[in-house]
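With one protein chain removed, the remaining protein chains of the complex are shown where they sit.
Residue numbering begins at 1 within each chain, and the chains themselves are lettered A and B in the order written.
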Amino acid sequence: MNEQVVRVVEIEKLTPRIKRFRLVSVNGKLASFSPGSHLAVEIPLAKRQYNSYSLCSSPYQTNFYDLAVLLSENSRGGSEYLHQITTGTELKLGLPKNSFALNSLARKYILIAGGIGITPLISMLFVITRHQIPFELHYAAKSPTECAFYRFLQQYGDRVKFYFSERGNRLNPKQILQEQPLGTHVYLCVPQSLREDCRGAASALGYPKSAVHRELFGAVKTNKFKPFTAVLARSEQRIDVPQDKTLLEALEAAGIKANYSCRAGGCGACEVKVIEGEINHLDSYYSPAEKAEQNRILTCISRAKSKQLVIDL
Amino acid sequence: MTNSPKAIKNFPFPFKSDAYMYSVNIQPVTNEALFDVDEHYHGEIEERDRILQADKSGRYFAFPHMKDAQWDALEIIMNDLADYYPESFTLTQEGDRWTWLNKKLNLEDTFTFLDETTLPYEPFEYISRQVQEDIILLDQREGDLFLDAGILTFPASWSLDFDAGMRFEEFHGPVPRAHELGVFKKAKAFLMRVQIGKPWTRLNWTMTVNRRLDTSLETYADWGSDRNTVTLDNCGEKVHLRVEVQRFVRLPRSNGLMFPIHTYLISLEELVTNPDWTRRLYQVLKNLPPDLVEYKGLSLYHHTVITWLSQVVDEPELAEFHS
Partner (left out) sequence: MLSIPQVTKLQFDLSGSRHLICVEDEAIEIVYTRMAELKRIPENLQILQTGATVISRKDLKVEQFDSVRNLKDRLREILDRAMMGMRFYGVGSERFVWDLNRCARSFGLSEEEISLETSDRGSKNIYCANCQTINCVDNTDVFTCYSCGTKLEVLEHFSR
């Protein structure tokens, strides 16, 4: 995955728990990306791992990437590692991928962010404003000091609205979504409960499903999951998947070459056939009918209901 | 215009087995140019220019929401040409000020990246006039791919104007069998996941009478009747195998897809200089199901070509087969 090598040239503390890293290429040019993209960062700890972060610089900026990283309490150590590095550190990155792309025909965009969920929406703002399409950004955070990009967002005037929970301001999805013009597209990067509220409000107002988009990574907490065993049908190898790891991570740790792209259950790239066992589908890729078939799994996110899952690898 | 021995040697012969059937048959492109600049460059660029002058509205279009995709295409094509043909093409980038040098066309332009007022044409038209490939740009949205920009001067029996704005399965509508086999559904799902920097390629083929690249629906009146003129005597010279090398490239900033199509023509006379190709083509044409013969427009001369090839193939029992 050493597709791009970058050097950290600037670190800015955006909030007490969020740092912005500016990265330039060490070995040539940075790959361009579309608004809403994320990429994998290799975390060179004893147990190598990859964390996905949204790009929050302008897609028209060719010289650097910006990433904003929240110091996460129940992380696997990735955000802790990034929060202690200094400028000059080299990092290995994957190529940008997008499972949260802007609909190019929208007549208006409504962007809704909660906390660190602001990052993919920042890259969208550069594109939306270049094309002069109307937009609103609604951004919920704890307080102005806990609100990343607070100063940066002032330039957009009253098109950006802040909701600070400390001051008792609450974001009201129905109020935001009602009376929006035809061709409005909504982009949600918010915690799960607020996401459900937004989707519920959109649906009640008659928004079609295709007009409501959501970014998924970070959505699934792994601590409530049960461990299971994956049996590879071709090699008969048995791989234990602990509760805090995904099937994909367990396959990677066992040195098995597995396809993946979004690592968030949204793109379908990591699909594997399931021969035996009951699947706990956690993705947003399959239709309910496809999920009911119980014959395919997205390894990056879904798990087993049964103790064991026989997969076609 | 004919092919040199070198061009014949490099011809992308498409058949890997004796029975041809639709499949996604897609391969990764690695360490290879996406755009091919060959000995027909000047002739084909002039031909493209002539066709665009005669009928630009039918052969070129880009919807307004494809602006970022246009710049993506320009950037990828310029970098590809400059990387693989440095003796002919140079791209100098100083911040947003880019200078493009095309020595083959004796052309040099300095422009501001992302500012289309600084180019003589809009970006996609500007660069696509300098390559031999037909190119379509697909917008990815609503879980689908839409044909929302394109330049098409060398098509195999289709019309860009007619197909503008169509969904992926719609513009593939007339292809027989493949829908039933689910080929396009799978192909679309695959294409929607093509990643930045990881392009793919596939071959497609048909046959054309006379060395004619522009077999568009718009000019059907000019070439349709040529298919009545094939005889055993002129078959080797007149009938050409037509192969499209198609590429699938993710457009990074717009999240669209670029689909360049390079069309190669080889006359049967040229093709039979390679005995393996002769044998293979003979078998494929013999095994081709009737609906595909019809779809590929071969009905009028399919049998003549098979007879002609049977006389060239050095397998004794074949003469008997067609006696």
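We adopt the following convention: contacts are C-beta pairs under 8 Å (C-beta built on N, C-alpha and C of every residue); 3 or more make two chains touch, one makes a residue touch a chain.
The structure displayed is predicted, hence computed values, not measured ones.
Asker: Among the options B:Glu116, B:Asp161, B:Asp226 or B:Glu269, which residue touches the chain absent from this view?
Answerer: Looking across B:Glu116, B:Asp161, B:Asp226 or B:Glu269, the contact with the absent chain belongs to B:Asp161.
Asker: Have a look at A:Ile11, A:Leu71, A:Ile85 or A:Leu105 and name the one touching the chain we're not showing.
Answerer: Result: among the candidates, A:Leu105 touches the missing chain.
Asker: Which listed residue, B:Glu39, B:Asp83, B:Glu170 or B:Asp291, touches the chain dropped from view?
Answerer: Considering all chains, including the one not shown, the answer is B:Glu170.
Asker: Which listed residue (B:Leu101, B:Leu217, B:Val284 or B:Val312) would be found touching the missing chain in the intact complex?
Answerer: B:Leu217
Asker: Could you please point out the chain B residues that touch the chain left off the display?
Answerer: 57-58, 142, 159, 161-166, 169-170, 172-174, 179, 217-218, 220-221
Asker: Which positions on chain A touch the chain that was left off?
Answerer: 105-107, 177-184, 203, 205-211
We adopt the following convention: only the chains that are shown with their structure count from here on.
Asker: Using mean CA coordinates as chain centres, what's the chain A-chain B distance in Å?
Answerer: Here the centre of chain B sits 37 Å away from the centre of chain A.
Asker: Name, in rising order, each residue of chain B that touches chain A in their complex.
Answerer: 65-68, 72, 75, 114, 139-143, 189, 193, 195-198, 252-255
Asker: Across the complex, what residues on chain A touch chain B?
Answerer: 3, 31-34, 59-60, 95-98, 101-105, 127, 131, 210, 261, 267-269
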